[in-house]
Each structure stands twice: as structure tokens, then as C-alpha cells.
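What you see is the complex with one protein chain gone and the rest in place.
Let's turn to chain A:
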Amino acid sequence: MRTELFSDPQAGRLHVLGPVDQIPVGEGRAYGVAGEQVAVFRLRDGSLRAMSAVCPHKGGPIADGTIDRTVVVCPLHQHAFELETGCSTTGAGPLRSYPVFADESQNIIVRLP
């Protein structure tokens, strides 16, 4: 996935990942962003969450996980991670979480440090 770059020296770099519609409601999709694997989720209330896409437990594809409003559950061994913080609620190591939002033209913008 090609990404565009904004420069914002104060708070890391903003990357445009394309239209929100690429992600079905309630699901996630994976993006390669500046060498990082990022899973972006579109919650049922329309808001977005972004976190690292590789499960720290056994490398499972987090973007294929099942979500609700607070956690994502990795499809391989059902470890759960808070969508806000990346902290595991089941004793695994944490995922990294990234700020993410949709701009006025409904593009996904994620901020990586």
C-alpha cells in the first residue's frame, strides 16, 4: 500500500492510507506504513483504531482478528489486546498503538513516531 507523507515535526509523521471504505465496518485491514506493519480497525461506531499488525505471542495476523468496542482478539490463539492502548488482557506482551483518524474527505490518517 502506497502512503503519502505529511510533515509535522511536533508529533511524528502523518501517513494517508486511502479511503475509509477499504475497511468493512467491524473489521480490520493491514497496511505497510514506512516499514511498519499497521492494522487499522473500523469500529461499528465508525471510529478508527490502529496498532501494530503482528501478534507478540506467535506472530499472528492481528488485522484478521475479531473486534468489539474495546479489544481485538488474535485469530491464532485468542489473545486479546485493548484497541486503545495495545495492552493485552490475556497476559501476552503489548501491541503498539498509533493515533489514527479519518480526515474530511474520509481518508485514513495514521501517525507514526
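The criterion applied here is as follows: a residue touches a chain if its C-beta (ideal position, glycine included) is under 8 Å from a C-beta of that chain, and two chains touch if they have at least 3 such contacts; residues count from 1.
Just so we're on the same page, contacts and distances are computed from a predicted model.
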Identity of the absent chain, which is to be given by its UniProt protein name, from "assimilatory sulfite reductase (ferredoxin)", "Cysteine desulfurase", "Chemotaxis protein R" or "RNA polymerase sigma factor": "assimilatory sulfite reductase (ferredoxin)"
Residue of A:14, A:67 or A:100 in touch with the missing chain, whole complex considered: A:67
Residue among A:54, A:92 or A:112 that touches the chain left out of view: A:54
For chain A, the residues touching the chain missing from this view: 21-30, 32, 37, 39, 44, 53-54, 58-69, 71-73, 75-76, 78, 80
